[in-house]
Structures are given as C-alpha cells and as structure tokens.
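A short worksheet on the structure shown next.
With one protein chain removed, the remaining protein chains of the complex are shown where they sit.
Letters A, B and C mark the chains as written, and numbering starts fresh at 1 in each.
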Amino acid sequence: MAVMEKTPVAVLGASGYTGAELLRLLALHPFFEVLAVTAGSHQGEAVGDLYPSLAAAYPGLVYGPNDEAALAALSGVEVVFCALPHGASQEIVPALLPTVGHVVDLAADFRLRDAALYPVWYGEAHSCPELLADAVFGLPELDRHGLPGARLVAAPGCYVTAATLAMAPLVKAGLVEPSIVVDAASGVSGAGRKLSETTQFCTVDEDFLAYGLLTHRHTPEMEQAIGAEVIFTPHLAPMNRGILATCYARPAPGQDGDPLDVLAKAYAGEPFVVVSDRSPSTKATLGSNAAHVTARRDPRTGWVLAICALDNLVKGASGQALQCANAVMGWAETTGLPLAGLAP
Amino acid sequence: MAVMEKTPVAVLGASGYTGAELLRLLALHPFFEVLAVTAGSHQGEAVGDLYPSLAAAYPGLVYGPNDEAALAALSGVEVVFCALPHGASQEIVPALLPTVGHVVDLAADFRLRDAALYPVWYGEAHSCPELLADAVFGLPELDRHGLPGARLVAAPGCYVTAATLAMAPLVKAGLVEPSIVVDAASGVSGAGRKLSETTQFCTVDEDFLAYGLLTHRHTPEMEQAIGAEVIFTPHLAPMNRGILATCYARPAPGQDGDPLDVLAKAYAGEPFVVVSDRSPSTKATLGSNAAHVTARRDPRTGWVLAICALDNLVKGASGQALQCANAVMGWAETTGLPLAGLAP
Amino acid sequence: MAVMEKTPVAVLGASGYTGAELLRLLALHPFFEVLAVTAGSHQGEAVGDLYPSLAAAYPGLVYGPNDEAALAALSGVEVVFCALPHGASQEIVPALLPTVGHVVDLAADFRLRDAALYPVWYGEAHSCPELLADAVFGLPELDRHGLPGARLVAAPGCYVTAATLAMAPLVKAGLVEPSIVVDAASGVSGAGRKLSETTQFCTVDEDFLAYGLLTHRHTPEMEQAIGAEVIFTPHLAPMNRGILATCYARPAPGQDGDPLDVLAKAYAGEPFVVVSDRSPSTKATLGSNAAHVTARRDPRTGWVLAICALDNLVKGASGQALQCANAVMGWAETTGLPLAGLAP
Partner (left out) sequence: MAVMEKTPVAVLGASGYTGAELLRLLALHPFFEVLAVTAGSHQGEAVGDLYPSLAAAYPGLVYGPNDEAALAALSGVEVVFCALPHGASQEIVPALLPTVGHVVDLAADFRLRDAALYPVWYGEAHSCPELLADAVFGLPELDRHGLPGARLVAAPGCYVTAATLAMAPLVKAGLVEPSIVVDAASGVSGAGRKLSETTQFCTVDEDFLAYGLLTHRHTPEMEQAIGAEVIFTPHLAPMNRGILATCYARPAPGQDGDPLDVLAKAYAGEPFVVVSDRSPSTKATLGSNAAHVTARRDPRTGWVLAICALDNLVKGASGQALQCANAVMGWAETTGLPLAGLAP
C-alpha cells in the first residue's frame, strides 16, 4: 500500500483564535500537514506555550514572523490560510498569490464584490480592488461551483454564514419580502483574542447585551449573500463559542409556502447542514462543522421566522475555510472535518 | 422617637425563585416584616435549608402549607404576595381577598383584561373572570394611578415589562407602525425552579437557543401593554438572571422623531428607569430594581430599534411586586428597594 | 420625629471592584452617605458611565482625582475607605489620618504586624512601619475589641477571611497540628479590574486552574491570623464572585473532639457566620455579608477538614470594611449590610 504524501499548508496569523482553530482541525486532517505558522506579536514563541491545548499535537512548532522573507519562503506551498486581522490580507495577497498554489482568506478583505462598500463600512478604500472579481465567496452550500481549483477564496464571516444559511433560500424562493431583521447572538470568541475591557470575564460573564448597533461591518456582506436589505443587531452571550441568528421577514404577497420545506429542499444531501423542526442550539454545533437550521411561519401575524446555529470558529470560520480548501483540492468537502460536536 | 410598628406580610409559594427573591428584598425593607411563608412541596422545611442564601437573614423561618387552614390564618395580614404557578392564584384569591388588606399577584392570573385570551394562550378558561376588571396591572412607570389602596394588583411578567418599557412610549407617540418584533433573551431563572432537562447545567451552559417559537404565553400580555401586534421570540442565555428585549418596528409614515428623546421624556423623574444612549446590559441590573433602556433609528433602512434590560427576578418580578406594594401602601415606591446592582 | 443627619464618608479608589461594591452597599446604608469618590485613571468620569449598575443610585456622582488637593479636601470626613492597589495606602495614610475621623483600608498595607514580611512577600519595604502597631486587623468574628473608635482599620483579604474563619478556632482549640493545607478557589473578580490576558473571558470561561503556586501574597497574612504554618494554593473558577477555602490538617495527638462543635461554639451569636453540616456553597453568599462554614473529621484517616464560603467582594472585602466601620462608629455591625444573598 503506497503511503500518500501529505500536502503542505501554512497558516498566517496563527496566534489568533481562528488560526488556533485551524491548527486544531488540521491536526485531524488526513491529507494536509502544517509546514509553517506565522504570528505578528508572538513570533519565536512555541505554539504549545501560547495555546497549551495544542502542546500535545504540535510539540515542536514555533511561530515564525509575518515579514516579507517569511512570505517568500512559502513559495510552492499548496494552500496558504490567511487568518489575519482585516486589512492585512489585501496587503500581502497580491504578492503571495503568484507564488503559492491557493490562498484561503478568513478575513473580510475579499468578500465584498462592490469595492465601493469598503470605505463605507471599513473606513478605507480597498488596496487591490482588481482582485475582488477573482475571489470566490466560500460558502459551498450556497454556491460551490467556483471552488475546485480556485486561486483565491474568501471565506465568509460567522454572522453572515448563519444568517445566509437561514434566509438565502427563502429570499431566492420569493417567499418573503426582501427586508430582513437579523437578530443574532455570538459567543465571546467572535471578538478575537485582542485584549479589551468589553471581553474581560467580569464584564461578560452573566451578561447579555447588544453591540455595534446598526453599524456592524458584516451587514453589507449579509445583504450581498442573502440578496435583501438587512437590519442587523449582534449580541454578546456569555459563552466561548456559538452563533445563533434569529431572522424575521414579512411574507411576500400571496406566498404561503412552508419555509421549512424550502430549507429542506435547499439543503438535501448537504453533509454539514441539519434541517429540522427542532429549535437549533449553538451547543449542538460545538467543535463541529455542522450548521443547524429551522424555519416556520406565524399563522397569527404572517411573519416568517428562520433560525440558524453554528460554531463561529468552525463553520463560521476555520472549518469553513478547510471545507473550501478540500473543495479547492478536489477532495470530498467533509475530508478530516468533524461532523459530531462536543456534548456537553 | 417612636418606633414604627412593622407591617406584616405573607408570601405564598415562597419556595420558588420569585418567592425567594421576595424574601431577599423584604429582608432589606424598613417597614414590612414577613409573618408567614407557604410552599406546596417543601412545607415543614426551614427556609435556610432550601435556600442557604436566606439562612442568615431568616434563621427560624419554616415553610407552612398552602392549604385552606393556612390561608384562613392569614386573615388580617396587610399584604399577601402570591408567587404561585399560573392558575393557582385564581383558585384562592376570591376567598383570600375579603380577609386580607391587599393581594399582589406575581403570576399571569389577573393580568389579561380580556378573559377570552386565557383559553387561547393558557389552555383553559379563567375561573373568576369577574375579578379581572378590578385587578390593577402593576407596571407603575406605564400607569400608576390605580395603585394606591388597590385591593388586587397583577404584577406583569418579566418579558412583558422589558418589551413594554422599551416600546410602549414609542407606540403611544405614534412613532412606529403597530407591528413589532420582540427578540428577547432571558437568564435561566426565568424558567423557574421546577426540575427539567432543558434547564440542567449541561444542557444550558455554553448554549444559546430560541424556545417557545411563536407560542410564548407572554405574547398577548405584551400586545395589551404595548398596544400593538407583537411577534415574540424568547431565547435562553447561559446566565442566572437578566432579560434583554431587543425590539424592532417600522417607522410610522411621516414620523422621523428621535425615539431616544421619546423615551427620555416618558421616563423623566422615574427612579427605576435609566435612559441612555449606552447599549443596555443585563448585568448592570443584577439584583437591582432598575431597568435600562435605549432606542435609535436606522438612517439606512428606517427601522426603529429599542432595547430594555432588567433583572427578571427583580424589576421583572419580585422587585416590581414590592414596588407596587409600596405604592399600594402610599409609601415612596423606592422604599427598601435596591437601586444599585452587583458589579461584577 | 427628628431626622438623623447622615455621616459623610469618602471612597478612595472607587473605580475598582471593591470600590464599586462599597458604593453598592453604601447605597443601602441608613446612616452613611457618600461625600466623595476618587479614581486614578477615571477622574472626571461619571460613576454611572463606568458602572451602569450604579447609574440609578448615584445619578450625578463623578470620580474626583486621587491627588493631594483632593485628599486635603477630605478633612473632617468621618470615615475614609481606601480601596486602592497595594502600596498606595501607605503613601497617603500618614498624612490623611490626622485630618479625618477614621480610615478603613481594604488593601494589605496595614495587615501584617511584622514589617519584615513586606519585603519578602511584597517585594519592597513598608514606608511607614510605625503605623503597623496601631492598625486594628478588621476581622470582627476573630477579635472585635479594638474596633470601636479605631483610627486605622486594616480589613483582611478575601482568602484570609475564608481560611481563618474555617481554621482559626480549630487551631486555637488545639484540635489540629499547626501545619495546614489551604486549597481555595476564587471567582475572577478577586483579580481586580486591571486588564489582563489571564482574566479575559475566553481564557477563563470553562476553565479551572491553580495560580500563584506556593507564592501567593496572602500566605503570611493567613499564617498570622490562623496561628499556624500554611501551604496555600489558590485556584481560579469561572465565576464572577465567591471564595471557597477547603482546609486540611492532621489532628493534634490525643485530640478527637468534633471540629464542627468547636466552630459552632466559636460563632454562637455571630450574625454573619452560618455554621452547619451542609457543605458551604459560594453561591449562597452572593451579594451578602454572610460566611458559611463547616468541619468534620475523617474517621478513616484522621485528617480534619474545614470549609468556608463567602463573597470575596462582600465579606471578603467591602462588606467586611463596612462591618468594621459600623463597629468603629459604635453601631450594630449589621447596620445596612445585606444578610440575604441572591439566589439564584
């Protein structure tokens, strides 16, 4: 039996939460192997010192620098995952792209098709708008045809994935009016690893509040992916992981189809989407790449309700990026990805 | 200086969470003293054994039975708080009312003015609908004129108090269309003390989910108190206490007033309502009788957003009941009630 | 009826957790009123903006500076609470003491009687060791005789209060060998408000670990208060508040008395100490000034076990400081202090 040689990958920005989660998932992957990891402020540190959770899996791995020499050394690497803060990818991807096989970006840098939205929502113009048209939006359940062989994949954000999986099929089917309320809650890891008073334990524990009122940057990405106007209110829930998007829309005139049927048809055969009349629970997705969705119509008021739960660091970030990388490589999308979640 | 004699009160159903919270608050009250407590399944047990949190404050207090003899013994008590499960108050209040000073009910039994709503939302007809017209709905910030001297007060539910404080002034001012999305999250204590798989630690911890989809019993009470159609989705958040209601409405045609101004005017001088442009945090209300509200209009989509946070066991239940009892007695509503919350 | 004039107090360092908790408790106090609050880094900020939990209770209060002019302005204030970081009190108390009625210090600055211990455990010599002999150690249940009228009170630390209430009576009674294992867990608020990676939500939530192995600064204070050698391991538990100290000692030769009896006798009549054969729960003390203790002897191995639970910010800090201030003023120690805790 011939032993398959493993495909080398690199993770840029591996000291953040999505980078660490990529390393956790890559440790389970049968075909990829981690060649290099980089980190802005932790270079030279052992991965297992910053994340003791990774000490047993990566005993000798050390963060390299994020500088130009380090990027040059990635030449020939098959897949580079960029788990960098927003804005950093657009600086390096133009130079990186010609030298490596494929880039999967986990930030917002290549998600919006309309470059004009960047200054409005992100505060500055895009530095390489010519690449936006080439980037494939990496939400396979919505549209996977561009993924095999793609050079540049923009994996969507966590809130966007949740709201889109719940609502996009209903909008596409014409079931609802295209003005949608997305009321969502996220675990604290969604805010990233950066030190902040708003994410201190004594601030967040036993607390629930809305943030980013009317101004959250994921809004235009949702509108693009769902194809409707969105009013979006994210909330912070006292938990590590998980996103629940509860979405509301008025029925389109004359439409009275069952929204759960629409979702069931849209996701038939999708290994990572569980459609059910159960109310989705974020905990059911902990550590897995699954998303759970439901929908129903209120017979009393006519409003349509659709809900999606997922793990923001897996299906909402690193798991989705790996699912896309599998598709890019032409492998089964499920390769090496956990279908089962931790319970409890 | 003459020592004021304390006014005796009784708490029926004192073994539940709202009963225990009443006892905590009554231990701080300068004018009330607890004469008797009853409990269905814990009679004969010391209060401090069931709730060690109350052991130092009530060293000798024992739960009495909820039976007829016990109720007869309450004759002459000034205020009786009923912290019983739904349906129990309507069985005993008709006989209790003529023998005691005042009854403050914390359940839904006397909240709905329209008796026809009970079979629809609670599954059976009301047993003494003739009392509904006499019951005063106990949300002082909305309408306190009937409280002084009231014989029967129906303190509103936790979700209802939150959604109503956020939205009622906006609806009354004609600022929004009368079809409102109320998306709310509650701590687990809102489910009560009853043993259940859905409230086990390992079910709830690190989880966020919606429940009672489209069918929660507080809906008609909200519609009555706010004066608008409501689509309501409650969620369970992994925390002990706290309710946050995030409410959405379309602007009424031609209305472009600032919703925060409307709230500020509506609650000017209210000691328990904090109006601010901060996003309200449930934790800021922990253990206190305060509610925090904000509101704003989305310049992009026109939607109006209003949010309220409170402690479901204080302003959402026992604190509000005590505030009402203070008003019934003709005392300042703030008497003995905590204005400051625990932080952290 | 003559209205009693309230006694003015000031809180220095009121932006920290113990300062905020003092303000919460002072809002319930019938005789004290807050004249001034100071804060190092938040001066000029409204108390209700930094702690929305205090917004309803202190609508107009603003943090003043911690500078000399501000301290001079405290001249004549009856009680000054110092809720400052370690080291700050010894800098200001010598000048403050002659101008105000009484100082109650919540830090370690005046707790150790032996000045030589400060360089060993705190890294630098004490700047006014001559005051150490005058400071009264403020653990009333251990020794309250020096409190009435005391000019300077050093309120003990949270871990120390817990371990001492559990073990001091057993050591004093000669029941156990004077070498004690104190294994304790604390909620995260014990680490204070300072921003740190170790207290970020995503670090602490769902985690339990030991810290300060063999080197925690409370060790010598425990040894002084208990009167025995102590090996102390603190742990961080994923909760806001609460300390549980589980203590182990070998029986003294020939001693076979019941340790629970010893505790019951030691604390007979103490309003804030609940002695019981129940295993103490930190949650039973949430927000109250009560401490719960138990003890038993292992018939199999001979080891003696004693446990104490308390709220680190109340009986472990601000509540105890207020209890001491009550004693200093000659009032009942329970004046204005919550005996009942929040449950749940």
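Here is the rule we go by: a contact is a pair of C-beta atoms (placed from the backbone, for glycine too) under 8 Å apart; a residue touches a chain by one contact, two chains touch by 3 or more.
Quick caveat: nothing in here was measured; it's all calculated off a predicted structure.
Checked against the full complex, the one of C:T99, C:Q255, C:S281 or C:T334 touching the unshown chain is C:S281.
Considering the full assembly, C:T246 is the residue among C:T38, C:Q90, C:Q224 or C:T246 that touches the omitted chain. In the complete assembly, the contact with the undisplayed chain comes from B:V204, out of B:V204, B:A321 or B:L339. In the full complex, the hidden chain is touched by chain A at residues 1-2, 17, 20-21, 23-24, 27-28, 30, 48-49, 51-58, 188-189, 206, 240-241, 271-272, 274, 276, 278, 280-281, 283-288, 290, 292, 338-344.
Within the entire complex, the positions of chain C that touch the omitted partner chain are 179, 181, 183, 185, 187, 202-203, 205-211, 213-214, 229, 231, 233, 235, 237-242, 244, 246, 248, 279-283, 286, 296, 298-301, 303, 305, 307, 309, 344. On the side of chain B, the interface with the absent chain consists of residues 17, 188-189, 193, 195-197, 199-206, 238-240, using the contact rule stated above.
Note that in this section only the chains that are shown with their structure count from here on.
Between chain A and chain C, the centres computed from C-alpha atoms are 46 Å apart. We define each chain's centre as the mean of its Cα atoms; on that basis chain B and chain C are separated by 34 Å.
Residue numbers of chain B whose C-beta contacts span two or more other chains: 206, 240-241, 280-281, 283, 286, 344.
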